[in-house]
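A single protein chain has been omitted; all remaining protein chains appear in their positions.
Going by the order they are written in, the chains are A and B; count residues from 1 in each one.
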Amino acid sequence: MAKSFEQIVERLKTVGAPGVIAAIDPEQASKPDPLAPAPPRKEGTKGPFGDPHLLVEAKRVPELLAVLRDDPELRFEMLVDVTGVDYAKEAANLGVIYALLSLSHRTRLCLRADVPKADPRVPTACAVHPGANWHEREAGEMLGLVFEGHPDPRNILLGDDWVGWPLRKDYEFPVEYHGISCV
Amino acid sequence: MRMLLDPLRSAAEAAAGAAAGAAAPQGNFVTDLLAKISPVEIPWPLLVLLGALLGSGFFLLLLFITPYAMLAIWAERKVAGHIQCRIGPNRVGPFGLLQSIADGLKLLVKEDTIPAGADKLLFVLAPALVLASAIAMFAAIPFAPALYFTDLNLGVFFILAVSSLATIGVLMAGWSSNNKWSLYGAMREAAAVISYEVPLGLALLVPVVVSGTFSLRGAALAQEGWGGAAWYLFRDPFVLPAFLLFYTAALAETKRAPFDLPEAESELVAGFHTEYSGMRFSFFFLEEYAAMFVVSAIGALYFLGGWSFPGLTPLVEHLFGRGWIFNAVAVGVFSAKALFLVFVMMWLRWTLPRIRIDQVMTLGYKYLTPLALGCLLGAAGWELYVVPLFGGGR
Partner (left out) sequence: MSDEARAATAPPRAVPPGAGDERWIGELRPGEREVLLDVKTQDMEVNMGPQHPSTHGVLRVLLRADGEIVTGAQPHLGYLHRCAEKIGESVEFLQYLPYTDRYDYLAAMNNNLGYSMAVEHVMGVEIPERAQWIRTIFAELNRIGSHLISFGTYGLDIGAFTPFFYAFREREWIMALFEKVCGARLTYSYIRIGGVFNDLPEGWLEELGRFLDVFETKWAEYNDLLSYNHIFVERTKNVGILPPEKAIAWGCTGPMLRGSGVRWDLRKDLPYAMYPRLEFDVCVGQGRMGTVGDCWDRYFVRLLEMKESVRILRQCLRQIGPGPVMADIPKTIRIPAGAGYVGVENPRGELGHYIVSDGGKIARRCRVRGPSFCNLSILPELMPGTMLADAVAIIGSVDIVVGETDR
């Protein structure tokens, strides 16, 4: 029943899923530039541990999510989580992470889509998975990601007038908020 | 108009009877008592004046309602505690009996706030109106054959009418608070009372039909006897359901669970009295407990035989006559019955969840009202056609 990551990648190739760039191992997935060749591993170290990711094209995420959801061999019905990652202060890209879950095949899958920090726009996944709504609002306010076509793109946890994106690595803590000292 | 004048007339008669020095059944118990205990004979105009003063709401409040409400609040908390595997108040006084006094003091010294956007006049008037209705209701309750403030010949209607005054007070409170939750509470109260007055009144008409009198004291006197068989509850097959209907409707009238929608804590924060604090808030509290006692007293008087108890009251009467001893026993029996019904209200409150407003309306209009009407017709038919078969009837 359960599908291995390799089987999923194989199946995606077979159906010609849109937007898939590459399968990356967990170590690459933690790097600002996932496609750069990894330094050779030291002898005897185990791993890498974690989840292999699927690197995808940000512009085509909704299409890919729809394929992943509807394909009978895959059936990733539930979008468990959408979040963003700022890998480093000097990194050019932000990562958008989609955690998918297949109830039918008891499998998880992590997608990573990179968007440039200068223009962090991603099409919204709300049309495919309505549950993405609040996750995208949160990722938007925390990392400055812009989810295009989002039905309700307001801040969710922060105030409406919050300045800056707290989870960016270059975020500077405010010294005061509405006259309340923060230091 | 005649109905309105009647209470006045009976009061005048009472005063006149007391002035004559006779323990007339129509006598106000205050005047009666004064005439009896006074070593010198009090001239009757003075007696009437004293009776009016002492028998007024203030005296009632001091003598009965406040101590009773404090005791009832203590009892409620104790009952709740024991139902919920707790002990309840146990710090102030023996068994925590003085807890209510401590709370009352706290409420007295609390700051009395009026919200900025409130309608000040209505906001201040509302608790007063609510409390006034509670006091007025008590005036018509007879505690024993010779212990009552006034024996109105339309007693039960008087109580029902006056109890509706409290609803107006609640509406005023909810509207004037300038708070949406309060407004919700007030509208719910109005809706519930309007729909439940009907089954309440109809169910109460059943013992009225049976007894042939609107006077609570008259009905209670008619239920005296050795075995308790004279209790209206056992009179015919329609009175018991009428009693249950009355009790259910009374729960809604007094805003008690499961009909406590006007103050529905988990929905409306505190309902119509959200914005009240200090003494004004306690007035609402006082009214709730007073109303609980009054409806329970009506239930006890009209359905459960008033102050008669099988074996006990007839024995006392046989041994000591209908003197003060008999009256004292009667007060005890009557209070025990009424307080038992109050206890059942508390029991229900701590057991049942709350009904939704549309379910309240459905229950009231679709079930209670037709059933109460059926009981009334049935009881009337029974009195007309069945009772004469056994040689009874008037």
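By definition in this document, contacts are C-beta pairs under 8 Å (C-beta built on N, C-alpha and C of every residue); 3 or more make two chains touch, one makes a residue touch a chain.
Please read these numbers as outputs of a predicted model, since none were measured by experiment.
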Problem - Among the chains presented, those that the missing one touches - result: A, B
Practice task
Out of A:Ala66, A:Val80 or A:Val146, point to the residue that touches the absent chain in the complete complex.
Solution key: A:Val80
Practice task
Have a look at B:Val206, B:Ala257 or B:Ala290 and name the one touching the chain we're not showing.
Solution key: B:Ala257
Practice task
Consider the whole complex, including the chain that is not shown, and state which of B:Val316, B:Ile355 or B:Ala379 touches that chain.
Solution key: B:Ile355
Fill in the blank from the handout: In the full complex, subunit A touches the hidden chain through residues 26-27, 29-31, 45-51, 53, 77-81, 83, 85-88, 97, 99, 101, 103, 106, 108, 110, 129-135, 142, 152, 154-160, 166-167
Handout entry: Residues in subunit B touching the chain absent from view
Key = 80, 83-86, 180-181, 184, 257-258, 260-261, 264-267, 269, 350-359
